[in-house]
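A single protein chain has been removed from this complex, and every other one stays in its place.
We just call them A, B and C in the order they show up, numbering each chain from 1.
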Amino acid sequence: MAPKTGLWFIGARGSVATTATVGALALTAGLTRRTGCVTDLPEVAVARPPGVADLLIGGHDVAGDSLPKRAEALADGGVFGIELARAVHDGLTRVDARIRHGVASTDPHEPSEGTQREAVEQISRDLAGFRAAHALDRVIVVDVATTEPPVAMTPELSDLDALERALAAGESPLPASSLYAYAAFRAGCPVVAFTPSPGPRLPALAQLAERVGLPWAGSDGKTGETLVKSALAPMFATRALRVRSWASYNLLGGGDGRALADPVTVTSKTETKGKGLTELLGEPVDGPLHIDYVEDLGDWKTAWDMVSFEGFLGTKMSMQFTWQGCDSALAAPLVLDLARLVARAHQAGESGPLGALGFFFKDPAGDSGHDLAGQWRALTEWCGRLGGDR
Amino acid sequence: MAPKTGLWFIGARGSVATTATVGALALTAGLTRRTGCVTDLPEVAVARPPGVADLLIGGHDVAGDSLPKRAEALADGGVFGIELARAVHDGLTRVDARIRHGVASTDPHEPSEGTQREAVEQISRDLAGFRAAHALDRVIVVDVATTEPPVAMTPELSDLDALERALAAGESPLPASSLYAYAAFRAGCPVVAFTPSPGPRLPALAQLAERVGLPWAGSDGKTGETLVKSALAPMFATRALRVRSWASYNLLGGGDGRALADPVTVTSKTETKGKGLTELLGEPVDGPLHIDYVEDLGDWKTAWDMVSFEGFLGTKMSMQFTWQGCDSALAAPLVLDLARLVARAHQAGESGPLGALGFFFKDPAGDSGHDLAGQWRALTEWCGRLGGDR
Amino acid sequence: MAPKTGLWFIGARGSVATTATVGALALTAGLTRRTGCVTDLPEVAVARPPGVADLLIGGHDVAGDSLPKRAEALADGGVFGIELARAVHDGLTRVDARIRHGVASTDPHEPSEGTQREAVEQISRDLAGFRAAHALDRVIVVDVATTEPPVAMTPELSDLDALERALAAGESPLPASSLYAYAAFRAGCPVVAFTPSPGPRLPALAQLAERVGLPWAGSDGKTGETLVKSALAPMFATRALRVRSWASYNLLGGGDGRALADPVTVTSKTETKGKGLTELLGEPVDGPLHIDYVEDLGDWKTAWDMVSFEGFLGTKMSMQFTWQGCDSALAAPLVLDLARLVARAHQAGESGPLGALGFFFKDPAGDSGHDLAGQWRALTEWCGRLGGDR
Partner (left out) sequence: MAPKTGLWFIGARGSVATTATVGALALTAGLTRRTGCVTDLPEVAVARPPGVADLLIGGHDVAGDSLPKRAEALADGGVFGIELARAVHDGLTRVDARIRHGVASTDPHEPSEGTQREAVEQISRDLAGFRAAHALDRVIVVDVATTEPPVAMTPELSDLDALERALAAGESPLPASSLYAYAAFRAGCPVVAFTPSPGPRLPALAQLAERVGLPWAGSDGKTGETLVKSALAPMFATRALRVRSWASYNLLGGGDGRALADPVTVTSKTETKGKGLTELLGEPVDGPLHIDYVEDLGDWKTAWDMVSFEGFLGTKMSMQFTWQGCDSALAAPLVLDLARLVARAHQAGESGPLGALGFFFKDPAGDSGHDLAGQWRALTEWCGRLGGDR
């Protein structure tokens, strides 16, 4: 039986998308194990989401290298074995043929060709064409494109009607990520914001999702240091230990690292990374948070955190950890998980921000705290309910 | 109003007991903050346990140095400030006057004087005397004595009737920790096993608790590396990341470190420390677990853990952490928490192992997993129920 | 016999100066060991420098708290024991009475009262008065004041004659550290630049030292992370291992940390810290270098370094270290060492920058590399020569 769920990447030739595509092909061909796939754990699988083999992948990108080439480069960097890359070469070529040129720039200073309304129409046509060509039940749009700098709030971004008027007037008020989200919603597609870019989180976009009755999830995949934080901080809180300072240093290379080397862009990320700690600990906590670009490290993010805390009778103690993870290998299975779970939510008729998916995000939209164990419980309870609903 | 709950330490002049006593006196006098006191968090306080000021402290020990002297030594080692030790000097002297000489040896090779039946009677008399002299509602016996080596199972340790016959026959079948627990139960006192020693966990003792209808909790306080493990391991499990090896190294000095330098005794501790990981990860995990005595470190336990794990497409990654904690400062507030919560359970008529207190232990007795967040939920739900029950 | 060598601190009530003063008094009174005193190692002692007991301490500062108060605060922060602080209380009070109000501001935006020529005269008078009052053979001026921001080079700072003309014209061309150095040289006193401030390193000042035939040493004491770097980097170099990136993160509180929280001032320090690596490794190396102010840590600097390197056949490996040191306790004995060795050099008639003291500095003046072992050899050979010279 042919796949029924479309997975459409914005940034389809990036590291995360390429790794996810390699993984989906490898899993479908039975060439690898399901390690890292949360959706295949029994507590989540109970929701009966589509399988990885049910996903058909396409997407937008603006860059040149083909997927097989990108896969080879990632294998070189140790993200996965070169044999695996070669084994799925033909599948990659087929996905590559389904990648369309993205029409919007993430660089606010680069003038975009045409109006945003035209861009929206182009994107919507691409999405509709993809769905029709493969007779898909639904298409989930997943943003894994380059992180954008933060945007200043304007009336057009805060209110859907104002936004519609601006677009109708030929203006270009949207950052690229939100333009894609706008087009996706207009084309009837749920959205996953895996990046810290504004995407569907702008109030005007969230209103649109509500109005058209579509579910979405976000934002910024929680794959490394922030993941550890969300597991550790509750330990201090429930043990009544007072965290005095928490310093976080991140080193990474790769395309993501290069984008985050920009002092403005990086604030999108440091904001989502920083958000949780105050909530988890019940009070603001001192300490620097840096993300530094070190080309040499490639996809191998290294993070060091130093937590200084106070115990009984004021005694000062500390804990530090070093995380050495392969960013794309951590992100890719989550991207597949999210596409499958959002597809299931769409099938079940859910709409608006899916708070139950907070487990996957640094800056969860909807009703979700930052505590990893609490997020896991919320996720599995939601999956249980979806599983019961036939 | 006079305190109504007795807190009776086995090992009353040890580091943990001394720090707990200093802390109880300092809190009662308003000289310090409640940092580290889990029972004062709102989700636990809802159970309405006795306050710290309601505790009257006494105990057994077999060693010489007085509590004020022990407190000064701990202050020297940086466990708390010397000013604090001096401020509670008189209170310590009063507690010290309530410490009785323990009658049982923890060293199986050292012949104990008299029969164990006589020892039991002596201990029970001490406990009853303490309760009567201060008109206490109840006395909670908390074992914070030197860790004992593991025991070989025998019929007397497995079955209460066999044990009673052996004691009646003048035999000495019990390790010291279990002898204390036996005497405590006979004297109507709930028991907290804060050490990995057998104590109330021997089947014969658990039967006795059931028969006399008394609650107990144990065992082995979860204060450092194992605490972190129980917060981190679920992160790997719920993210479907496969832990390939987990190495755990612990360095510590102090009295506890000296006892654990014994290659037999230490197995009591490495067993309780090792138990959780298999359950938390769903499969046995390779990797060494060492506890090394380094005199120089004193109470300042340093632990280093190295976790090697596999993610999507077989990619190998790692995480390591260093924990630098003051063992006694971490243990002391938990000891007060446990005394207060077990007192509350006794008042509410609970009996047998209190699974809801698994949050505090490396090797939880009763119905409790090892997952810290799950234990926290179980604890707070139980407290909510106790709070509702008047 | 009365002390014969004056030790004059600029920043005499700062953490480093206070710790050095406490230490000098404690050593003289036989209350502590010589741990950390390089000059008392046989290979250095051979130079026959004055003893610690031969030092008489005075200085300039611009801040209020008295030395006994500063010592108490440092003891609170764990730099040394409170008993020690109390034992030397009277000695501290005597030194405090020898502290004069500094006349120059380190803040370029704060208008200084009077001309710099007047300030020079004031400082020189203070130094001459100190020497005369105590019949000292010589006075060594040691700058341990707040770090200054870098200065832009001007003709007055580059050339002594231009400087003299400017001063004569009533101008104020000098940063405070260099003003002190100017006055010291004019008063016949050798100078030690323990900070990264310009001090005696400006070309005009170095010319002055040469002209008046005085020795000086600097700059920026090498006490922590940079010390480790200078021991480790040669390992990579002599093993032909190629360092690909070296990331350095420093966390500290205290007065020094507060000053370095200023984004401009901190560049003085990051520059001296960064200088050595390129030389030690033979090529520039990528990687961030941060100094972050974390109030909570006080004097307890924590540094984490991550070295990524390449070995045979291009294999990538890594090493990381965490340094947890008490900055003032590391700096103080070096300050005493430097005063003693510079006094000895002065006695022996040396002048100009003392390259043989590069062992003590992040940014060594004179003829010295950055390699710690090489610096040690240079130091001990120089001491051997001084020892032979009678």
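In this section, a residue touches a chain if its C-beta (ideal position, glycine included) is under 8 Å from a C-beta of that chain, and two chains touch if they have at least 3 such contacts.
A quick note: this is a predicted structure, and the numbers were derived from the prediction, not measured.
Here one chain is not drawn; of C:A29, C:A97, C:V212 or C:M317, the residue touching it is C:M317. Between the chain not shown and the residues B:E83, B:D286 or B:E381, the one that touches is B:D286. The missing chain, though absent from the display, is touched by one residue of B:T154, B:T270, B:Q320 or B:S351; that residue is B:Q320.
Although one chain is not drawn, the whole complex shows that of B:V191, B:L232 or B:L297 it is B:L297 that touches it. Of the residues in subunit B, those that touch the hidden partner chain are 244-245, 247, 249, 251, 286-288, 290, 292, 294-297, 302, 304, 306, 308, 318, 320, 322. Seen across the whole complex, the unshown chain contacts subunit C at 19, 22-23, 26, 32-38, 40-41, 78-81, 84, 227-228, 231-232, 234-235, 238-242, 310-315, 317-326, 329-330, 332-333, 359, 371-374, 376.
Here, only the chains that are shown with their structure count from here on.
In this structure subunit A contacts its sequence twin subunit B using mostly the same residue numbers, the overlap exceeding half. Think of subunit B turning onto subunit C: fitted on CA atoms, that turn is 180 degrees, to the nearest 5. With centres taken as mean Cα positions, subunit C sits 50 Å from subunit B.
Counting only residues that touch two or more partner chains, subunit B has 78, 322.
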